[in-house]
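Removed from the display is one protein chain of the complex; every other protein chain stays in position.
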Amino acid sequence: MKFWASAGLVFSLAVIAAAIVKNEYYFFAGYTVLMFVVLATAWNILGGYVGYVNFGTPAFFGLGAYTAAVLFKATAAPLALQILAAAAMSGLLGFAAGLLTLRLRGIFFAIATIALVVIIETLINNWRYAGGATGLQLLRPPPTAPFESYVKMLFVLMAALAVAAVAIARYIERSWIGRGLRAIRDSEEAAECSGVPTLRLKVFACTVSGALMGAGGATMPMYLSFIEPASTFNLNYAIGALASPMIGGTAGYLGPVIGAILLSTVQQVVTVTISSEMNVMVVGVLLVVFVVAAPEGILGLIRKWTRSSSR
Amino acid sequence: MVFSFDLLLEAVVFGILLGCFYAAVSIGLSVSFGLLDVPHIAHPAIMVFGSYCTFVLGRYGFDPIVAGVVLMPAFFVLGMGVYRFYYEAFERRGSDAGVRGIAFFFGLALIIEVGLILAFGVDQRSVEAAYIGKSLSIGEMRVPLRFLVAFGVALVLMTALTLYLSKTFTGRAIKAVAQDEAALRLMGANPVRIKQWAFGIATAVAALAGALLIIVGPVEPGLDRVYIGRTFSVVVLAGLGSMTGTLAAGLILGISESIVLMHFGASWAPAVSFGLLLIVLGIRPQGLFGR
Partner (left out) sequence: MKLHKLLLAAFSALAISFAAFAQQPIKVGMSMPQTGSLGAGGKAALVALQMWVEDVNAKGGLLGRKVEFIVYDDQTNPALTPAIYAKLLDIDKVDLLIAPYGTVPTAAIMPLVKQRNLLLMGNFSFQVNRTVKHDMWFNNSPWNTASSWFDGYFLAGQKLGAKTIAFLAADQEFAQNLATGAKELAKKGGLKTVYEQNYPPTTVDFSSMIRAIRAAKPDLVFVASYPNDSVAIVRAVNEIGVGESVQLFGGGMVGLQFTPNMESLGSLLNGIVNYNSYVPGIKYPGIEEFLARYSKKAVEAKVDPLGFYLPPYNYAIGQMLEQAVTATKSLDHKVLADYLRKNEMKTIVGPIRYGPDGEWANPRVLQAQFRGVVDKNMEQFRQPGKQVVLYPDQYKTGEVMAPFEKVRK
């Protein structure tokens, strides 16, 4: 109950902000932050709950974006349909990729996920209808009422998606699926021996993770009114999706949210004040620092401090 | 799609030159990942860093190959330092380190990449030398000299490394630590110091590979991302821990890329290395000569 109350509060805040705040740039930045919340939460379902490090976020994200773009180009479909289609396609990719690669251990799985990104990107580069390497210009329709500004509409939509993603992650974490996933993470062999259907659960996690990433990417084409492969399949998305839970904490659903909000906000501020290169440096440095010094993330640090201060 | 025997022959010749170059670029990873099991995703980034160092030395009049050799001792020390840090932070702490170790090296690669952008900008950089820009005519074929030079240096480098690992005492100790660390410890050798030494060698080799990289073509800071696929493809196809396998795997990759480039176009070439990797992982994960 507490969760739904706070989720509802967050969403209402987003809607109120859209009504009151005038400067559009805050919504551009806010959209990006919320998008990383979705990506980080999605990543953590496979990365944190199961322990399989996925570098292929751009493949799922990009496939979702291109599905939405091509659907819009072909049929002028509304946003809701674009998001559903994107989630479906990326979920399908997650399912297929999961079946093929989840048998590989540790770093081999990670490298295989990078392979996925390059292969999907190459396919898109060779597809003229989707614009190939040149890219697609897209003219978006006017925003649906009661929104006056398209960016504000996307912002509220992304807030809704973020709440949905976190709710799904929380549900999985608390259910028997989550218990099975944690068993796999702690010792895959032991889980197998105790009768946990490891492959099925892993593929399930990969499918859900992929679908959410696809949904997160679906609104990108409309956000920019332009889409091209090099930036859409950029490994920077992989790093952001991975770094946020590593920084926030991978154990539960709250870690990725905290990590994403923190990291993404810092990145946006640095981009506007210093430069866009420095913001990538920020991610790299924070990732290394947290991975070395604070393996449990910010939530872990908070837990340690509260435990030691309560003595 | 133009198909002819001449064109195919040229593609194969070019592929052999390219493949040997890829093998040289990957052999450092064969040691650090293949033998030592370190998830060294930052290997291509360190190599690109080597290319930029070669570029800077080139401004002072150093020939790129000479620059590469000069850089090797410095990179050796760098490699030892990186391994020491990795060992203290991760390997010591146990099995969970796997996930975080990978993330660490990814973060490192990113920091190197952005550092290069901040220092040099995003523009392409290249070096000049007497053998860059000219080509050798063999019958109908014109073979660019820069690839021949890279081919030659690569062969020398790989032969030297293979001999070192099989003939010298430390070399064999490195191979031993890969096979059975516990046994080595029982014999009184310190596996951590040996691994550190090996990682240093791998990084020094990366410096020379970086020099070859900037001879073969212009470099820019994001180039390491392209080479992650190629180097890991080669190492996995070779089979972890096999030096001779690295040459064979490099050649296979080089020739396949060259043929795809010639006949299907440049837009399909990036997928060749990763496609090959996925196939190997799916069918024969231990590679050609794996242990």
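By letter and in written order, the chains are A and B; residue numbering begins at 1 in each of them.
Please note the rule applied: a contact is a pair of C-beta atoms (placed from the backbone, for glycine too) under 8 Å apart; a residue touches a chain by one contact, two chains touch by 3 or more.
On a predicted model such as this, the values are computed, not experimentally measured, just so you know.
Touch with the chain omitted from the figure is made, among B:R142, B:R185 or B:R284, by B:R142.
Across A:N125, A:T207 or A:S244, the single residue that touches the chain missing here is A:N125. The chain not shown here is touched by just one of B:S26, B:Q196 or B:S258, and that residue is B:S258. In the full complex, chain B touches the omitted chain through residues 2, 4, 6-7, 10-11, 14, 121-124, 133-135, 142, 144, 216-218, 258, 261-262, 265-267, 270.
The omitted chain makes contact with chain A at the following residues, 23-25, 28, 125, 132-135, 137-140, 150, 224-226, 228, 230-231, 234, 271-272, 276.
In this text, only the chains that are shown with their structure count from here on.
Each chain gets one centre point, the mean of its Cα atoms, and the points for chain A and chain B are 32 Å apart. Across the complex, chain B is touched by residues 47, 51, 53, 55, 100-101, 104, 106-108, 110-112, 114-115, 118-119, 121-123, 125-126, 132-133, 235, 239, 242-243, 246, 277-278, 280-281, 283-285, 287-288, 291-292, 295 of chain A. Residues 33, 39, 41, 89, 96, 98-100, 102-104, 106-108, 110-111, 113-115, 117-118, 225, 228-229, 232, 236, 267-268, 270-271, 274-275, 277-278, 281-282, 285 of chain B are the ones that touch chain A when the two sit in their complex.
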